[in-house]
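Take a look at the structure set out below.
Every protein chain but one is kept in place in this view of the complex.
Take a look at subunit A:
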Amino acid sequence: MAILSKEEAQAILKKVLSYSKADACEISLSGSDGGNIRYARNAVSTAGQISTMDLAVSSTFGKKTGTATINEFDDASLQKVVKRSEELAMLAPENPEYMPPLEPQTYQESKTYNEKTAAITPDTRAEMVAKSLSVSKSASLEAAGFLENSTRFRSIMNSKGLFAYNKGTNVSFSVTVRNQQGTGSGYIEQDFNDLDKMDTLALSKIAASKANGSAGAKAIEPGKYTVILEPLAASDMLGNMFRGFDARSADEGRSFMSKKGGGTRLGEQLFSENVNIYSDPTNADVPSATWSGDGIPVKRTQWVEKGVIKNLSYSRYWASQKGVQPLPFNSSIVLEGGNQSLEDLIKSTEKGILVTRFWYIRFVDPQTLLLTGLTRDGTFYIENGEIKFPVKNFRFNESPVIMLNNVEALGKPVRTGSGMIPPMKIRDFTFTSLSDAV
């Protein structure tokens, strides 16, 4: 059994800690149980069921730390892993950035676990995939997809008495539906903690409708366009930006958050006034653990308010150098929007491009966060509030920082990856060339 209860995990961690002879000891115990099905050409190609549990022990003498892990849990193995971490610590070079273990903390209740998702069996997965295949087969389309579910727990304990535990579930599904001529392609992906929210039939119908709707795309000139980014496309762009909310790289002068002449852009207006971004691990739609990997409590944090940078994340070490409180980043990001649906955004657009998703996004310039990538699986031309015809895919060169300065409207946020992201209407989005790819 790879998923331990809070009490079971605590008992093992206490036992391991009792074997420690080091100045400081930090232990983590985690496990996962899950499975997947992969399919292509309307048939299953591979399937797997994986269960793992690992224990990691970090022992420190002075500022010298050694880490060892093990996946056996008898007393002799537990003693061995502690001893090995202590031996490795003796051999390790001194870490000038070493931080001693945290004192015990209090955490908010986590909402990451769902009983039904934890009970998924290989049969559940097969049924969910069969529903997806029924859509493509009945419409003479071809589907390729991936369904994966997991239940995970993670717990930590240290020699100062800190203990934290979290258990969570996840089910994720993605499918690409293509027509047989290879001239149209549609895609959808969705993650949930709660199985009841996952409807592979409805999602596959959306992908199938995009496959049919995108067939026979016309080429239009690349250039600057108003775009409506579906939440998936918006999330593809923004994910690359959040990594830059790190105080250290900003202070060091090598981030888009660095200020000319030194310092960071904390407190500066960097985006349009209608951009508000926060993270909240207790948000029921996008829950995450209420403590970070090193045991710091994770709470609701405002990152951007009316376009102004309100917070940057600080590691424990960097916070100690700067005399501030450590602040972990958190994946439960909410980009606040309005009540408009995607359709409302389309209706209010005189001329523009609707983007389903982006693909192969890479940094071009870390200084400006310039990204390049392409549209994929459904790109459409909008005129006078209506989708007129599918267009060929574009390559873009655009920075999410510039994008968030050009926000015309934000729709209603929906769960996208681990965050809540709205469909977005952005002006002057830069497409630089055309692609023949379908």
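Everything that follows uses one rule, which is that contacts are C-beta pairs under 8 Å (C-beta built on N, C-alpha and C of every residue); 3 or more make two chains touch, one makes a residue touch a chain; residues count from 1.
FYI, contacts and distances are computed from a predicted model.
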From the list "Transketolase", "Multifunctional fusion protein", "ABC-2 type transport system ATP-binding protein" or "TldD protein", give the UniProt name belonging to the chain omitted from this structure.
"TldD protein"
Of the listed residues A:N36, A:T124 or A:S331, which contacts the missing chain in the full complex?
A:N36
From the listed residues A:G62, A:P104, A:G216 or A:G253, report the one that touches the chain absent from this view.
A:G253
Please identify which residue in A:D74, A:E109, A:E221 or A:D436 touches the non-displayed chain.
A:D436
Quickly run down the residues of subunit A that touch the omitted chain.
36, 38, 40-48, 50, 54, 56, 67-71, 84, 87-88, 91-93, 95-97, 122, 126, 129-130, 133, 142, 144-146, 148, 174-176, 178, 182, 187, 246, 248-249, 252-254, 256, 258-262, 270, 293, 315, 317-318, 359-370, 372-374, 376, 393, 395, 397, 399, 401-402, 432-438
